[in-house]
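Heads up, one of the protein chains got dropped from this complex, but the rest are sitting where they should.
Chains: A and B, in written order; residue numbering restarts at 1 for each.
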Amino acid sequence: MRSTVEANVPVPVLKDAVKPGQPADKEPAETQDRIGPSREEAETAEYAAEVRNLRMKFPGTPDLLFRDLSLNIRRGEKVLLLGPSGCGKSTLLQVLGGVIPQVTEVPLKAERLHVPDSAGLVFQDPDTQFCMPYADEELAFVLENLAVPAEDMRPRIGQALREVGLDLPDPHVPIGSLSQGMKQRLALASVLLLEPDVLLLDEPSALLDPEGRRTIWDAVRRVAGERTVIIVEHRIEEVLDWVDRVVLFRDDGSILADGQAAEVFARCRARMREYGIWHPEAWSEAYGEPAGEAALAQPAAYRAGGVCEPEEAAAPAAGPARERSAAAPARPAADSAAARPLLRLENFRVLRGGKSVCAVRSAAVLPGDLIALTGPNGAGKSSLLLGLMGLLAHEGSCEYAGSRPSGRRAMREAAAKHAAFVFQNPEFQFVTNRVLDEVAFTLRSEAASALNASQSGAFARWFPRRRLRPDAGEEALIATQASACLARFGLGGYAERHPYLLSLGQKRRLSVASAIVSDKPLVLLDEPTFGQDARNAFAILDLCERLRASGHAVLMITHEMEIAERLATQVWKIEDGALISAESTGRSHTAGLRLSKEEPL
Amino acid sequence: MSAKRTEAASRRRGLTLTDVLVTVVVSLVLGVVYHLWASVSSLAGLLFIQSDELVYGMWFAASTLAFLLIRKPGVALIAEIAAAHLEIAFGSAYGIQLLLYSVLQGLAAELVFAAFRYRNTSAVAAGLAGVAAAAGSLLADIYYGYVAEYATWLILFKYSLRAVSSFVIAGYLMYGLAKLLERAGVTQSLRPVERKEYDALDG
Partner (left out) sequence: MRSFFVPTRINWLHRANPAVKLPLFILLFGVTVLTHRIDASFYLACVFLALLFLASGYPLWKTALLASGFALAFASASLTMILFGKGSEVWWSLGPISISKESFYRGLHLGFRSIAFGCQGLLFVLTTSSTGLFYALMQRLKLSPKYAYSFMASLRLMPMALDELRIRRDALSVRGAGKGASASLLRLPELYALPLLAQSIRRAQRTAVAMEVKRFDAGRRRTYYYSSPITRNDGAAVLVLSGAAGAALLLAHLLPLFALGDMRMNP
């Protein structure tokens, strides 16, 4: 049964969308026979795709992904499917694209399932859509599948590349040498060779930088023409003014709203925010209009205006985002230690294979700084962080809280004492098989190294009496601390789970939790909001902001200029292997807390 | 059951493209871990004569792990060949003999799994497949390295070490790894879907 629409949200329903309430009274055996395209039915002509009373379930999970979902897509329509992460919209796209159940087996049944004969599907990850080493070979692979004669291939390859605006002088280039954005356009070109009636796009821009996002959507618009286009996307700025229709899904996979883009958007705005959808106003909704510039530049004056709340008031329900001047105990570091940088770099160069990959003439990080490290891919941002952690060799001077380690080993030890590092892909950071243990691991090794340090002297070092480990009392303490930390990060209910089974946003939060639980003054993050939905991104930024306001310093690589504009105290630009500017944004490192208005997770 | 589903199901019973690609990639990752292992192996080599045989079982791990994950005929052999292919493609000094070793080792492991009718995915079965692969490598060694001309005590010593290490590493260690991957939810989508999952749709 199609779920009825929520009472408080008036829903525009397209006049020819499926009527609600059609009973699913057919026999299962018969409905299964209907799976797959059934061209013979005349009514089909109008629809590019049609599902009626679709039921679906992932093996090993207790709940149905869809319970009697019905959806029609008319020919030539440009449709955007929206919904919270995990609501099944990508899965639905794979059903419409004929991937499920033909290629991937997922149990499903439907009263009617009409999918296009020729669909072209572009996926999210630019690195997993190709099987050949060179661009032309990849496109040729598609033509080979269609048994196109070899002599016709080159012209068609050239044409497909031109259509998506990928004008390679010689298409025989290694795919690995293309940027992520170019790879996505190559993926689009390769499905165009299928001459599809329907284009299906599964978050094609989610893993791209702003430039890549712009070019892929330009290409999509250019090639769409009369084709039906069905898009799943979490970031809707670039497509909203182009699509005819938006279908908004709920958590449970049912349809909440279905209608014209502007209409749905206007009516279901609150829901979209709750679902973490990146819409054009996401940032200003979360943080208010960018800068009463004065407030940004002079946080003290803003504070004087009287917005002053206790630290714990963690429910910033309505009103503009606030700079909250934290009470004295929360910010011991702010004034006394302000003059003393946590990190100071002079003529610092990070080396890879003996060559400088990132040079910094002079820069400093103060407690309370939130630094956005920006610049094009491959410019040396990640190398800088790795160098700071002592994971790459360096030359020049790097002072951690006044002490200057020399050599990579000393650097690594100093970094271990002063800095926490959050890698881009959380899974690589996990070292245990249980969420709770991830956090406890950090605490445990911290405790062990403290014990080891206390056992000084040459004799003790050479002849340790016993292997140093936290005792039972400390273990209990660690367990309590770890649980508390998980609760703070909204992971309290997942302590026993395998870290890999968490959702994308949860994994990210766990990786941050396990890095910062030991309370290092400097926190380095590699693109923490990349590929995250808005809700998770704001949750991470709130964490960073809390750290900053409590006297830590945060240094994060990001392509998101909004972060640089709204939250950062400094913006460091890296280009061609050098820090070309380190500018203060006007937001002081002593500025008060600025949280998003998102409800905490 | 509909014709469509039967057709799809029968196609899935053999090796699908996904099965083959996953098998190849499992070999690839273990190949990358081999490179770390090679340094362990050369360290272990310093302990005593032939002590590097203690870690030799790692070289058969791809075939048992691939089988434990995919559980279909043929993957053990493909995994061995894929491992050799990557070694050769990236300029190994050992060349084509790796390919022939891999065929012998893979076939030997495959035989053990076949003897269990491809239904036994226990650590012991994997261990025995590892030992069989070790026996396959012995066969190759006899032609390639004249090991039959070693002093008798050395032959016995070397190959019993290798057999033990194969049993432990290709068997127990890979079994543990497969279980971990299962806990981490990676293997779920590699397995055929059970009938009851379809029945649950009617709930």
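The criterion applied here is as follows: contacts are C-beta pairs under 8 Å (C-beta built on N, C-alpha and C of every residue); 3 or more make two chains touch, one makes a residue touch a chain.
Quantities reported herein were computed from a predicted structural model and do not represent experimental measurements.
Student: Which of A:N53, A:S190 or A:S588 sits in contact with the chain that's absent?
Tutor: Per the contact definition at the top, the residue touching the missing chain is A:S190.
Student: Write down which of A:Q184, A:Q429 or A:T529 is the residue touching the left-out chain.
Tutor: With A:Q184, A:Q429 or A:T529 as choices, the missing chain is touched by A:Q429.
Student: Of the listed residues A:R412, A:R434 or A:R488, which contacts the missing chain in the full complex?
Tutor: Missing-chain contact among the listed residues: A:R412.
Student: In the full complex, which bits of chain A touch the chain not displayed? Write them out.
Tutor: Output for chain A: 97-99, 103-104, 120-121, 123, 125, 127-133, 136-137, 140-150, 153, 174-176, 187, 190-191, 194, 386, 389, 391, 412, 416, 421, 423, 425, 427-431, 441-442, 445, 449, 467, 469, 500, 514.
Student: Would you write out the residues of chain B that touch the absent chain, in ascending order?
Tutor: 15-18, 20-30, 32-33, 35-37, 40, 49-50, 58, 61, 69, 78, 82, 85-86, 88-98, 100, 143-146, 148-154, 173, 176-177, 180-181, 184, 186, 189-190
As a convention for this text, only the chains that are shown with their structure count from here on.
Student: Measure off the straight-line distance from the CA centroid of chain A to the CA centroid of chain B, and report it in whole Å.
Tutor: Using C-alpha averages as centres, the distance is 36 Å.
Student: Along chain B, where are the residues that touch chain A in the complex?
Tutor: 1-2, 4-5, 8, 12, 18, 180, 183-186, 188-189, 191-194, 197-198, 200-203
Student: Which residues of chain A touch chain B in the complex?
Tutor: Touching chain B from chain A are residues 28, 32-33, 35-36, 55-57, 59-60, 64, 101-109, 433, 498-501.
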